[in-house]
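Left out: one protein chain. Kept in place: all the others.
Up next, subunit A:
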């Protein structure tokens, strides 16, 4: 060993000494100092070309690397070590190469030649380490260069070489799937191996070949199914082999790999599946179940049975094994059982349902891993018949569950409740329970949806507001519960006080007007309330001021307190609301009427389309078309109205914007507005600013209110327009103040900030030819080296402007994509509605695809062609990737 030689003239220390001094370090800073010193010594040794200590220096570098320090300067040293003649030098060189380098680095180009020489070396051990290194770090270029060598080594006489060559081939065909066909027949030969190592590697190579190439799958299925079954039979029935013994079972790893290969061969092929039935039945019944190794084999066997073509007898056997696993005391076994049942649900949902009670128990397990699995499984098990009992169980558990589990659990419950909402009262009840227990954990869209539902359930308004009032008394610390309560009291406060709309099962409660205001005051003063809650509370207070005249003064007092709030938004609101209460009695009741029913379909459509919205937010500026209508004042206004910035604020929108409604802005119900609307756009804008959460500064208020009251008293519009002109100068500056836009966005938080106008009325231009039934060719909309996107088109009968697009994405690279998100943006004259994608992960090599449907409506069909910008985000090996492009090749006439 080189590091045992002590050279008194060398400044370098032994590895052992370095470790000792690193371990002696008490702080991270000391450790860094030691490492810095060592690195300096190693650099010096490298620059002096010190051969004697190369081995030791590389070993030290590995240790330093393991501690998480940069070691790039050692890379060339590895290459030198590899190029040297001695075996130990080469060995450590290759090890360093694998640890310190990776396939991304150009240095790898330099090593290809050394690898080639070593693969052809006469010494089997040198060939072995070269194969091992190649198997671990091979890049696509190296794969192409060195594939012939590896192919040759697959037929080497030494089984130790064959096994490594086989795994090296796995890497090569993954990097370059085109090379698969070269490896087909040598791989098939490997299945006849007697040497376990070579056999297990051969089996893995075959499995990978089947995954990357259809051709290889057909070939191996035809040629090897029988052979693999026979090998498995031999392994299962083989006598005791001590050298491969794992806890009394001979080579479970080989069992597992063989079963996995059978799974790939049997999937989608009835004949092959049929052929392996017997041996699978034998494995499933004969394997020992009291050892972990045996259970590992059974687990794999069950998965194979579930994946291959149907054989009811075997499936019953498999489900029974899982049932046994599920009741096992060992947590590991229960975990894999849950895992497996999730896949079994697709095959035999009924059989899984039988274990529902046990699975539900697992949701309450102390072990987080088991809980998580079980919860996901329960989610899949919910159907119309069991939703009530399951939801009740889950909500009951929510009360006692760990804090860190509440987020997951409440999200799942909410999604179950939304998916299966049987009747509104049940939905509202369940949601209130969830919010009372875990209101701090639910996402914004959950309570937004709840408000939309409440607003639509007109016969339940009274019941809901009373339930919320009660819930608030006990769970006032749950943020989203507070928000919903505040909103409902603002809207339906009088029902709370009068016990209006009592349901039979309800107990009457006595709430005075001042009790209701108490709730709002508490919410306002609660130190944990954030700006959204406070802003909602302010609006609710304002609304109550007109409904409860007796409390008007108190409300005003509370509002006035916030005149000096640090948050500009709240401060401004307080001042405005204060003015409304004090000076505009005559319009107050009209202004503060209850909101009309929120449009559920618009909201749901919006939720589904929210994917598209983010694109518009990011690319909005680049695709926005110059638009003469948009005045400077309109920019914040547009944000407010939840329309994308390249759209004109369109008060003509048919579906009432939920956000707009939520904030109490109702364009159509104020008669004065419609009068102004006709005459000019600007007053509408300023009116909107006033009523909602715009940004005009204080001094404008009175004059704007004048406009409003003036028009209300039906004075000539000329009068108000005059006032407007005096306004316009003062409006321009404060509105563009950037500081105010941030809190405003906060306030609107959740209801996606910018949305394409899916809800605008469209009109068909007269005289447009009917395009129903005509067929449009599919196009390749987007293609890069790593990704392909294809569109196919169809039309809805009777709606020529609307095109249904079916997009198919496929992954051309050799890496799997996860977190795949497709986003699209369209010009102003087009409306876009995206449905959710089929999946968010995309397997490599075009072996799967994601599909996504969307609907575009071209309002200028016949005059302008469709165009679209797309952005595709995904993760490769946990790294974010982004691709963008523009699609101009839509078939004309869409």
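Just so it is clear, a residue touches a chain if its C-beta (ideal position, glycine included) is under 8 Å from a C-beta of that chain, and two chains touch if they have at least 3 such contacts; residues count from 1.
By definition in this document, contacts and distances are computed from a predicted model.
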Practice prompt. Look at the options "AP complex subunit sigma", "Peroxin-7", "2-methoxy-6-polyprenyl-1,4-benzoquinol methylase, mitochondrial" or "Ubiquinone biosynthesis protein" and return the one that UniProt uses as the protein name of the missing chain.
Written response: "AP complex subunit sigma"
Discussion item. Looking at the full complex, which residue from A:217, A:232 or A:256 touches the chain that isn't shown here?
Written reply: A:256
Response to the item:
Among listed residues A:244, A:275 or A:426, the absent chain is touched only by A:244
Worksheet item: If the hidden chain were put back, which of A:293, A:394 or A:834 would touch it?
Response: A:293
Practice prompt. May I ask which residue of A:170, A:265 or A:375 touches the chain that does not appear here?
Written response: A:170
Fill in: Footprint left on subunit A by the chain that the document does not show
1, 15-16, 19, 58-59, 62-63, 65-70, 87-88, 91-92, 95, 98-99, 102-104, 125, 128, 131-132, 135-136, 160, 163-164, 167-168, 170-171, 174, 196-197, 200-201, 204, 243-244, 246-247, 251-254, 256-257, 292-293, 295-296, 299-300, 331-336, 339, 366-370, 372, 818, 877-878
